[in-house]
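One chain of protein is taken out of this complex; the other chains stay put.
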Amino acid sequence: MREATRDPTWLSAGLIGLAVLIALVVLVLPLAAVFTEALRRGWEPAWEAITDPDAISAMYLTLLVAAIAVPVNTIGGIAGAWAVARCDFPGRRLLVTLIELPFSVSPVISGLVYVLLFGAQGYFGPWLQAHDIQILFALPGLVLATIFVTFPFVARTLIPLMQEQGQAEEEAALTLGANTAQILWHVTLPKIRWALLAGILLCNARAMGEFGAVAVVSGHIRGETNTMPLHVEILYNEYQFVGAFAVAALLALLGLVTLGAKTALELLSRQRMGGHA
Amino acid sequence: MSVRIAGVSRRFSGQAALDDVSLEVATGEFAALLGPSGSGKTTLLRVLAGLDFPDDGRIEIAGTDMARVPARERQVGVVFQHYALFRHMSVAENVAFGLKVRPRARRPDSAEINRRVRELLELVQIPELAARFPDQCSGGQRQRIALARALAIEPRLLLLDEPFAALDAVVRKEVRRWVRGLHDRLGITTILVTHDQEEALELADRVAVLERGRLAQFAAPATLLAEPATAFVAGFIGEACAIPARILHGRLDSPIPGLSTPAGWHDGAVRLFLRPHELLAEAGDGPALVRMIHPSLGAATRVVLELDGHTLEATVPPGAAVPERGGRAAIRASGAIAFAEDGMRARLVAGNLPAHASAP
Amino acid sequence: MSVRIAGVSRRFSGQAALDDVSLEVATGEFAALLGPSGSGKTTLLRVLAGLDFPDDGRIEIAGTDMARVPARERQVGVVFQHYALFRHMSVAENVAFGLKVRPRARRPDSAEINRRVRELLELVQIPELAARFPDQCSGGQRQRIALARALAIEPRLLLLDEPFAALDAVVRKEVRRWVRGLHDRLGITTILVTHDQEEALELADRVAVLERGRLAQFAAPATLLAEPATAFVAGFIGEACAIPARILHGRLDSPIPGLSTPAGWHDGAVRLFLRPHELLAEAGDGPALVRMIHPSLGAATRVVLELDGHTLEATVPPGAAVPERGGRAAIRASGAIAFAEDGMRARLVAGNLPAHASAP
Amino acid sequence: MSTAPLLRRPFLRRQALPGRGLALGVTLMWLGGFILIPLAALALRPWEKGLPAIWEVLTEPRVLAGFRLSFGASALAALIAAPLGLLLAWVITRYRFPGRRSLDALIDLPFALPTAVAGLAMTAIFANNGWVGSLLEGWFGWKIAFTPAGVVVALVFVSLPFIARTVEPVLRDLPREAEEAAATLGATRLQTIRRVVLPALLPALITGFGLGFARAVGEYGSVIFIAGNMPMVSEILPLLIVVKLEQFDYAGAAAIGLAMLLAAFLILLALNLLQHGLRRGRP
Partner (left out) sequence: QSAPQQLLNVSYDPTREFYREYHTAFTAFWAAQGHPRPRLSASHGGSGRQARAVIDGLAADVVTLALAYDIDEIAERGLLSKEWQRRLPDNSSPYTSTIVFLVRRGNPKALRDWPDLLKQGVSVITPNPKTSGGARWNYLALWAWALRQPGGTEATAEQAVAQLFRQVPVLDTGARGSTTTFVQRGQGDVLLAWENEAHLALKEFPQAGLEIVYPPFSILAEPPVAVVDQNVERRGTRALAEAYLQHLYSDEAQRLAAKHFYRPRQQAAAGGQFPAIELATVDTVFGGWGRAQATHFNDGGVFDRIYRPGGR
C-alpha cells in the first residue's frame, strides 16, 4: 500500500490489459495486416515494388508536397496561434472555430472545393486556362488539397499551450527592449518549440498519408501526379497486392518514425522542463 | 527620473480598474503601491511600463509624455510577480538579453556584454549561478536574477510587482531589505507593488494606497499611520480594529469607554479605529471575552478579545493583570481615530469615562 | 481523539522527508506543524490522513494502530492547501459529498443530508452560497466550504494544510481567528500545517517545529520563544537575528557589547540570537549603520541596522534619541540566547561592558 | 484627456505586445486563401440551380439514407470510441507499465496511416475470410465487412485518437488532491471515479466526441473499401458526392457537401453549448 488514490493491482492490471487489447485490435491489427501482406512473398518483391521508378517518383512527389504544405501550415499555424493567444481583438473565438473547421470537412470536399475553384468549369478555371496556368492535376493542386486537410494540426497544438503559458515572458522581453522578431525568435519559439515540433510531425504524417482529397485533384498520371497513397491504390488495382502493401508499409513506416520522433521529443521536453512542458 | 501620473483611468469591459489616479514620484524616490487584491496596482504598473494603455489621462516620465512611446523604448525595468524569467536561457543569458537585443549601433560587443553580466550578477550577489538555468534556482535567487535582468538595461525607472510574494516568510524579509539597500546604493526611482502593508511601510519613502482603482492617499508611512485620510486607509494600514459607535445628544456613545467626544460633530453614526496599543485590557469583570493571548517576550502582552461579535486586538499595559484565555477582561481606550458618515475625521484622546463603564 | 506518532519515517527515493518523528497530540488540542518549505509538514499530514504511508514507525489515533486502516475509514477531516473542492459540484453538493458516499446502511436520507448541509453552512457562516459553484466563491469563502466539507463527516481529527496561504493578508488574519474560535466551540483535535510562525504561535496550543524531516521541538509557543531547544528553533521562531561570536580566554568576545559570559563554557565559536527588543540602539557614534526606520505608533521605534555585513533589528528604548536613516547608531544588548558548537545553550543577560564598547 | 472622443473606443484596442498586425495579417491570408475562399466556392455553387433543385437533391431517398448512415454510424462510432479513448487516456496517464510509451504513440497511428491503406487493411481483416472476420462469423455469425457494421468499425478507428487526445491532457491536469479529498471523506475508489473524476472529464469527453464525430462524418478513404456501398444501406455521404461528380453534377455534389458541413457544424455547436452547460459556474 502506498498512495491512497492508487488503484488496486487487479484493477490497474485489468484496465491496462483491456487497453492493450483494444489498441491491438483497433490500432495494431490493421498495421500488422499491412506488413503481413507486404511480406507475404518475402522481402524481394516488396523491395522491387518500392524501388520501381513509378514508386520512387510517387515517393518524391509525396515528400515534395509535404515539404511545401507543412511549412505553409507551420507559419500560418504559428501566426494563428499567436493571434489567438497573444492578441486582443474581437472574434477570437470565431477564429479558433474557423481554424478547426477543416477537421470536420470531408476529404472529398476538400478536393472538390479546389475543383470548383480552379477546374476548367470552376470560377477561376477559364482565366487559368487562358493564362496556361495548371493548378489542378499538377503539383499546386496536390499541395493545396494537402494544406486544406492538414490545416489545423500545428495551430491546434499550439493554441492551448500558448494560452496556458501566458505572455509574461514576452512582456518582459518587451520591457527589455526587444522588437517583434527578437521576441518571436528568442522568447516565443523556444517556449513552444517542443509542441511546435509535435504539431509539425503530426501535420507531416497526415500530409504524407492523405488520400481522399488528393485523389480528387491528382489526375492519376503514372510517374507524374501520383503520390504514394495514390500509387498504393494503383498497384492494388493492378492486382499487385504485394507491391501495394509494400508501398503502404513504407508509408506507414514513415508515419511510425514520425510518431516515434514525436514521442521522443515529448520525453525530451519533459526532462528538459522538469515536467512542466 | 521623476514620474507623473495625471488623471489616469483604465476600464475593463466597463469596470474601472483605475479611476482618475494622479500622483507624482520624485527622482530617486522609493514609492510603494499598496492595496487589496483587485485594487488596480498591477494595472497601474503595466500602464507605467507601457504594457497597457490608459483610457484617459497621461503618463510622464522625466517630463516626457509617454503616450506614443512603446514599452521597448521606455527604458523601464520591470520585475514581474513570478519573475517571467526565460526558462530556456541560462542565468547569464537572461541577464544579457536586454543588451543583446539592442539595435546593432548601440549594442556592446560580446566581451563587454559578458563583463556587464558578471558585474550585475556580482551586484545581486549570485555570480556563481551564471551557468545555471532558472528552474535550477531557488525563489530568492530567481528574484535576484529578475532584478539583474531588469537592471541590465540601465533603467530610468524600476517597477517591482509583488516581488516578494512567492518567497518564503524567512527569505522574504531578508530579500526585501537587500532590495532597499540596493536602491539606496543605485538611486534608481523605484515603484513597488504590494498588498502587504508591513512591506510597504518598511520599504517605501512614500506609499500610495489604492482602493478599488482610486487613490485613497499618497503619503509617507508615518503620515499614513498617524493621519489616515479615509476610513479605508485607517482600516487597511496598521492593525486597527473598527468599531461602530455614534454620537447621541452631542456625546460619544461607544461600546469601548474612555474616549473624548470630537468637538463640533453632529449626532449620527461614527466609525472608530483603534490600534492595539490604544486599546488597553486587563483581567477583570469587563464586557470583553478573551479569545487568545499572544505570547511575546519583552514587549507588552497582546490579547485578542471578542466584544459584541467584533474581534479586537488589545494590549495589556505593563503591570496590569494578564487575563486568561476564555476569561473576561475589562477594556479602556487610550485613543482612536473617528470617521463620521459625512467624511469628517478626528483623532480622539482619552477622556472622561461615562458612568456605566468600568475602568481597569 | 488523541494522536500518537511514534518513530515515523518516510523516504522519497532515498531522501528522508520524515526522519524518526515522534509526537503526541492530546484530545481536543490545537497543534501546529511549523517548518520551512520542504521540511516534511505536508508529508506528515498525509501520513496521518492515510493518503501516504510511513516506511517506519506507527500512527495511532484514539489508541488504534492505523497501519491497516485506509484513508476512507479513518474519519479524519482534511482541508487541503488549495482546498481541492469539487469544481463540478455546487457548494451544497460539495459539503454533502461525505454523507452521500456512505454505505447505504449508514447513509442518512436526503432530507437529513439537506438539513445537515444547511447546518454546516450556517456553522461556517455561508448559508447563502449553497447553490453557487466553487469557482464563483472568493478565497476565504472556499476555505470555509472546504472546512464545512471536512466537518460533514464528523471527523475525530481535523487536519489543515496551510489553509490560509492562498488568502489575502487582511482576510487571512480574520479567517484564522475564526478557525480557532470554531475549534474552541467544537473541541475537535486539530493539527494545522503552516510555515508562518506568527500564525502557528497565535493559533496553536502547542507547536511542533520541523527541520528537514526531523522534529526539532514540540512545545507551547511561550516555551519556544523563551527556551528554543536548538539554534534552528531560536533562529526560526521570533524575529531573532543571529550573530557569530566566540568565547576567548573564558570571556565572551562579541561585536555587540553588553552581554555576560555564560558560566562554565569552553573557548570556541558561539552563535548569539538576539530578538529586536533585546538589542537597544540610539543615535550616536556607534559601530552600526542605520538602514531603515520602522515607523510605529505607540510602541518603541524599531530600526534596521547593518553591522559587519549582518542585518540586525533593534529597538530604540523610550526616551533615547532616534537615529536617522543612513546615520550611525550605538548599540547594546540587554539579553540573548547563545548556542555553542557542541549544542550547549545558555540565556545571557546584560552584564559588564567590555572596555572597547560604547554604551548609549 | 484624450484628444478625440472617437479615438476612445477604437475597433482594435492599442496593444503593447507587438506583432498583432503581422500575425492577424498572416493568419487571415492563410485562413482566407486556403480555407475560406474554397469553402465560399462550395457555398456558392449549389445555388446555381436554385433552391428547389437543392431541395430535390437533398431529399432524394438515397441521399437521405446517406445522411442517416453517415451521421448515425459516426455517432455510434464516436459513442463506442468515447469509452475506448477514455480508457486509453486513463491507462497512459495513470499507470506506469512497460510499453506505455508505445501505447501512447500508437494512439496517433490513425493520423499517420493513410486512410485508404487503413481501409484496405481493415477490409482484409474483417472480411469473412479475414483474421477477425472469420472468427466473428464462425463464433457469432456476425458479418462486419460490407455491412453498416463495417462502416462503424472503420469510423471507430478514425475517431479514436481525437477522443483519447482530447481527454488525455485534462486527465493529466486533474488535481490528485480532489481524489484524495474524496478518499478522506469516505468515498470508495469507485465512488471517487464515478462522482469526482468522470464529471470532471465530461466536458473534455464531449469535445472529443464532437471532434471524432465530425471527422468520422467526412471520412472517405477508410470507409469505401469496407462499406459494401449498397444504396440505401451502406452508402456514405462522401461516396454520394463522388457519385454526383461521376454524373458531372457539380452543383448537386456541392449541395450535399454544403449540407454535410452545415449539419456537422450545427452538431458541433450543439455539443459546445451542452459542454458549456455542463461547466456551469466555471469560467
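Labels A, B, C and D are assigned to the chains in the order they are written; within every chain, residues are numbered from 1.
Rule of thumb we're sticking to: contacts are C-beta pairs under 8 Å (C-beta built on N, C-alpha and C of every residue); 3 or more make two chains touch, one makes a residue touch a chain.
Every value quoted in this text rests on a predicted model; they were computed, and no experiment measured them.
Which displayed chains make contact with the chain that has been left out?
Output: missing chain touches A, D.
Given the contact definition stated above, which residue among D:Phe34, D:Phe67, D:Phe146 or D:Phe162 touches the chain not shown here?
D:Phe146
Which of D:Ser102, D:Asn128, D:Thr188 or D:Asn272 touches the chain that is not shown?
Selected residue, touching the omitted chain: D:Asn128.
Of D:Leu113, D:Val243 or D:Met260, which one is in contact with the hidden chain?
Going through D:Leu113, D:Val243 or D:Met260 one by one, D:Val243 is the residue touching the chain not shown.
Given the contact definition stated above, which residue among D:Leu12, D:Met29, D:Leu135 or D:Met232 touches the chain not shown here?
Spelled out, the listed residue whose C-beta touches the missing chain is D:Met232.
State which residues belonging to chain A touch the missing partner chain.
These residues touch the chain not displayed: 115, 118-122, 125, 128-129, 132, 134, 136-137, 219-224, 234, 236-239, 241.
I need the residue numbers on chain D that touch the omitted chain, in ascending order.
The missing chain touches chain D at positions 60-62, 123-124, 127-130, 145-146, 224-225, 228-232, 239, 242-249, 252.
Just so we're on the same page, only the chains that are shown with their structure count from here on.
Looking at A-B and A-D, which one has the bigger number of contacting C-beta pairs?
Answer by contact count: A-D.
Averaging only over C-alpha atoms, locate the centres of chain B and chain C and give their separation in whole Å.
Inter-chain centre distance comes to 24 Å.
Report the inter-chain centroid distance for chain A and chain C in whole angstrom, where each centroid is the mean of the CA atoms.
55
Report, in whole Å, the distance between the mean C-alpha point of chain A and the mean C-alpha point of chain D.
Computed from C-alpha means, the inter-chain centre distance equals 16 Å.
So which stretches of chain A touch two or more other chains?
Chain A, residues with two or more chain partners: 4-5, 171, 174, 179.
If you look at chain D, which of its residues touch at least two other chains?
Residues 13, 16-18, 180, 183 of chain D touch two or more partner chains.
Show which residues of chain D lie in contact with chain C when the two form their complex.
Chain D residues touching chain C: 175, 177-178, 180-188, 191, 195-196, 199-200, 202, 278-283.
Could you please specify the touching residues of chain C with respect to chain D in the complex?
49-51, 70-78, 80, 82, 84-90, 97-98, 100-102, 132-136, 149-150, 152-153
In the complex of these two chains, what residues of chain A are touching chain D?
4-5, 7-8, 11-12, 15-16, 18-20, 22-23, 25-31, 33-34, 37, 72-73, 75-76, 79-80, 82-83, 86-90, 95, 98-110, 112-117, 121-123, 144, 147-148, 151, 160, 167, 170-171, 174, 179-180, 183-184, 202, 205-206, 208-212, 215, 228-229, 232-233, 236, 244-245, 248, 251-252, 254-256, 258-260, 262-263, 267
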